[in-house]
Structure formats: C-alpha cells, structure tokens
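What follows is a short report on a single structure.
Excluded from the complex is one protein chain; the other protein chains are retained at their positions.
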Amino acid sequence: MIKIFELKNIISIKDLNKSDIDYIIDEASKLEDIAKSREISEELKGKILGLMFFEPSTRTKMSFETSMKRLSGECIGFENTGSSSVSKGESIADTAKMFEGYCDALVIRHEMEGVSKFISDIVDVPVINAGDGAGQHPTQTLLDLYTIKKEIGHIDNIKIALIGDLKYGRTVHSLANALTLYDNVELYFVSPDKLKMPQEILHDLDKAGMSYTETSNISDVIDKVNVLYVTRIQKERFADIDDYLEIKGAYIINKKMLEGKDLIVMHPLPRIDEIDGDVDDTKYNKYFTQAANAVPVRMAILKTLIKNNPK
Amino acid sequence: MIKIFELKNIISIKDLNKSDIDYIIDEASKLEDIAKSREISEELKGKILGLMFFEPSTRTKMSFETSMKRLSGECIGFENTGSSSVSKGESIADTAKMFEGYCDALVIRHEMEGVSKFISDIVDVPVINAGDGAGQHPTQTLLDLYTIKKEIGHIDNIKIALIGDLKYGRTVHSLANALTLYDNVELYFVSPDKLKMPQEILHDLDKAGMSYTETSNISDVIDKVNVLYVTRIQKERFADIDDYLEIKGAYIINKKMLEGKDLIVMHPLPRIDEIDGDVDDTKYNKYFTQAANAVPVRMAILKTLIKNNPK
Partner (left out) sequence: MIKIFELKNIISIKDLNKSDIDYIIDEASKLEDIAKSREISEELKGKILGLMFFEPSTRTKMSFETSMKRLSGECIGFENTGSSSVSKGESIADTAKMFEGYCDALVIRHEMEGVSKFISDIVDVPVINAGDGAGQHPTQTLLDLYTIKKEIGHIDNIKIALIGDLKYGRTVHSLANALTLYDNVELYFVSPDKLKMPQEILHDLDKAGMSYTETSNISDVIDKVNVLYVTRIQKERFADIDDYLEIKGAYIINKKMLEGKDLIVMHPLPRIDEIDGDVDDTKYNKYFTQAANAVPVRMAILKTLIKNNPK
C-alpha cells in the first residue's frame, strides 16, 4: 500500500490520524542523513518558507530554518513584531496575504490561540502552526513521537510518565492526545496537586478508552516506565515562593534516581533545573537527541507540504 | 533592436527613460515563473546582496530577500541601527565601504533624502534606493507600472486616479513623474484640500505637457478611470482629530462604490482602513497582486544590475 499524506496544513495534532503520523515519522527517518549533512539534498531548491513569529521563539524558528536550508530551500520572515515594521497597524490578514505572495509555505507563531487556523483559511499556501498560545504546537508532538519511536523502537505498548506542570503545559497536552491513537499505551501523570492534567484532556483520554494513573510522586512510577517526559514548573504559577521552592524540589530528576532503570529521559527544552546536569552524560539523556530530532521531523513536514501543494 | 539597460544604480525614477522602464518590465515578465517557484533559476548563484536598512521596512526588505533568493543569490545586512552595532559612531561612508567589500550590490533605506546617491558615489558596486525619506522609492514605482501593464495591458492611454495623501506620499509623486514618459495618460488627483499634490510635481507635469484634474471627490472620477491608486491619509497630518476623522471617511473605497465599474484598485500597502475589507474578494482587488509583483520586478532589477556590473 502506498502511503499518502493529504493534509495541506498542520494546525493541531488532532487533525492527524495514525497513518499521517506514521508517514511523517517514516519520511523523517529517511531524511536523517541530510539532517546531519552527511548527504546533500536539493529537494526544496528555489522554495521559500515564510516565518511569521509574532512572539519570539528563537529555538523553534532556528530549527525550521535549519530544516529548510538542509533541503536547499530558503527563509524570510520576522520574529517579534516589537522589532519589526510588519503588522504596525496592518491587520494579520494583510500581513499573511503579503507573505503568501512571496512564499511557498508559512510557519506561524502567535500568543493567541486560533491565529494559525485563521491564516490557513485565507491563504492558498500550506500553513504550519508553530505554537499558538495555550493552544497547539503540533510539530513538537511529532518530534516527540519520532524520538520515542527511534529510541524505544515502537510507540504502541510504551509506558510513559508525563512529569511537571501538566495543567498549563502545551506539549504534554498534545502528546497525551496523540498517544490515544496508539495501542496499549500506559500513561502516568506526575504533578503537584494544583498542576494536574486538565479535565478536558482526561475527558479526551476517557473517550478514547485509554486508562491513565495520576500521582504526585515520581517514585510511584519510576520503575514502571520506558519514558520520563519532564517539563518545567514555572515560578509564576505560585502565589507563595516557598510553595514553589518546596514543590519544585520534588520534581527534579537526577542520576541517582535513574541508576539501574531501563528508561529514557525526554524534555522539550529549555530546561532550567528540573533535570540535574549529572544526567547529561548518562545513557538516560535523550533530551538533546530529541532537540536535534526537530530537524529531520520538520524537514519531513516541509518537504511533504510544499511538494504536495505547489504554487 | 536589442534592448539594453545601461544604468548602474537605481536612485531616482527620474534617472530612467521609457526604454529603461520597458526593459525592466519585460525582464520581470520573463521571470514570473521563477518568482512563483514554478521554475528554478541559478542566475545569481554565489552573489550576495547587502541590505542596509537604516530605518525599518520589513516588507521592502523581505521582498528584496525573496527576489535574491529565488535567483539562488544570498543576502546579508541589518535593519534599523537601533538593534545593530553597524554605524555605532562609524560614518555611513565607512559602513558602505565595508559592505562593498562583502557584496555584489547594495540596497539602501534611510530616513534622509540623498543617502543612496551619496553611497552610490563612493562604492563600485550597484546601489538601489529602497526609499530615502521624502525622496524616492523607484522600485516601488517600477512595480506599480508593471502591475498596470500586466492588469490593464498598456500604460499609454491609461486613466488613473491617485487618491489620498498626495502631499506627502512618496509613491504617488514618483508614479506621477514616471507617467510623464507615457502617451495620452489621463491623471486625476483626488485629495483633501490640505493634502493636494505639491506644486513641484505639478510643475514637472506641466513641463512634460501633461494635463491633470484635481478634485476632492472620488465620485467625480470613479466613472472615468481604469485605475484607482489609493494611499493612506495619516492622522499625524492633522492638528484636530475631528478634521482627520471627517476627511478620512470621505476617502474610503468600498465594494458598493465599485460595482459595475471597469477598473482596478491598487495600493502600495500597508493599508489601514482606506480600502474596506469587502473589496478583498472582488475582481477589483489588485493590491495583493501588486504586492506580489514586487518579487519579479525586484528580481529583474537585481539580475540586470548585478549581471551588468560584475566585481
């Protein structure tokens, strides 16, 4: 059976079915040698990607730029309208129409949920959501899944703990949603009481017939899982700094906790201190690999969308 | 007859004769498929364009970048010295000499009239003026003419209304000047009394033997023209906000006004509200096409100047 990928835009991870995700993972895997510059590709030569970053996210922007350039494509764009004349009084719609005139695909980052969707409705070129407020960041989830597949060998049957701020964390919401597409996944949610996974996500999981376990102790799950997916707990979530300091301390992963375990540690980065530096030089550390995986995965997405949707 | 283009720099639209403009329009027309990435070109491979934007103009900068990159060329540069170490205490001349050492052509944007000319006198590489204060922005005029030619089929014999702030609007001054080169053009100037076309431009038109009509009512001209060229009226021009609001209201183009007319609407963008959103989905809307035309026109200019003037 020939696999196909029919989506024109990637706005929410929920728009993708299992076959779509498999397609991107397969493609990314084939692009690894180009991502590492062991091979040269001209796949997107002459194509231009428009990066519309209404809020700064240098890491995400640079990984899209790297992905485009490894395929001989090019980028234009802006980051943070503060330092940009684009959109000074101009509507987002007009700015997007201008970019459409110049580019073969657009990547949107905005602090407001729904902006990527809005733009995808008014332009003819493919649109990729690179994070819209509390909403979605689907390419992050795709690179998370790619990392799990590559490191563990499979996504079905994995046992994964999502740790830290599960209430506000966009990446853990999307990842939980995506995992409902896979068989026999064991989900553990580890967070302080006030930062538990929102009812809305739990409802999605229930609907998908998926079971999950909630706890506030890492020690409850550390012997049961293949993957510790760690996220940052932000100081801003706490009225009382002492509450924050106490809670934060309970969610730091270090080398000693991991010894003898058969698992990997992931993190969407940047980390502050929720993973101790002594984990960096161990086999458990897959967070830097995960960060580097952004390139083949975003290459696969750019190649697929741009090739499938010529101007 | 083989057409040639002998200019090394594009500083003012007044430096170009009709044959020069025709040359750029012809070239741009041939580059359309590359501009839309339906075809790949390596015309400027290995060449580097220097973008010296002493004041921000992200739109103009991005269209030059797109144009260079569609031809496999590359760009370096800065936008807004505020965020740049270039020129910190250094003379503009020294900054330009440095860029000359790195680049094959320079694009200059500066708030002060004459800076592009000054730089073109001290460097050996071609210089393009991308707007100098109240002065010139010749590549905008070239893309305006290209749009008229492409949409109406000819520039001779057109009937065009320039609308809005005719006193301070750099683009309408340059366009009026350029149209003196064409035969039998009917010019209508539509503006509030205090924002009328300056005497200096009217004098240029008189000298060229060109007739024009001034009015403050769009309704006087809307049945007579092929092109409505709309520009923004800036609040800053008015001491009294009520004066501004009253006047502004009289210069807004909407769908209802256009119905049944045989004309196109152009605008150099960004617009604020001088063209109602309900025009966007009509056949009258050529302002987004006009914006996209920046790419083939600037490609034609870059290709011609860089190829004709190797280092």
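All chains are identified by letter, namely A and B, in their written order; residue positions are counted from 1 within each chain.
Everything that follows uses one rule, which is that a contact is a pair of C-beta atoms (placed from the backbone, for glycine too) under 8 Å apart; a residue touches a chain by one contact, two chains touch by 3 or more.
Computed from a predicted model, the values in this text were never measured in an experiment.
Q: Looking at B:Leu7, B:Leu71 or B:Cys103, which makes contact with the chain not pictured?
A: Checking each option in B:Leu7, B:Leu71 or B:Cys103, the one touching the absent chain turns out to be B:Cys103.
Q: Please pick, from A:Ala93, A:Leu202, A:Met257 or A:Ala292, the residue that touches the omitted chain in the full complex.
A: A:Ala292
Q: Can you tell me which of B:Asp15, B:Glu32 or B:Glu74 touches the chain that was removed from the display?
A: From the options B:Asp15, B:Glu32 or B:Glu74, the contact with the absent chain belongs to B:Glu74.
Q: Contacts of chain B with the missing chain: which residues?
A: Against the missing chain, chain B presents residues 45-48, 74, 76-78, 83-86, 88-90, 93-95, 97-98, 100-104, 310-311.
Q: Which chain A residues would touch the chain omitted from the figure, given the whole complex?
A: So the residues of chain A touching the unseen chain are 34, 36-41, 56-59, 62-63, 65-66, 69-70, 72, 80, 83, 269-272, 277, 288-289, 291-292, 294-295.
Just so we're on the same page, only the chains that are shown with their structure count from here on.
Q: In angstrom, rounded to a whole number, how far apart do the mean CA points of chain A and chain B lie?
A: Spacing between the chain centres: roughly 41 Å.
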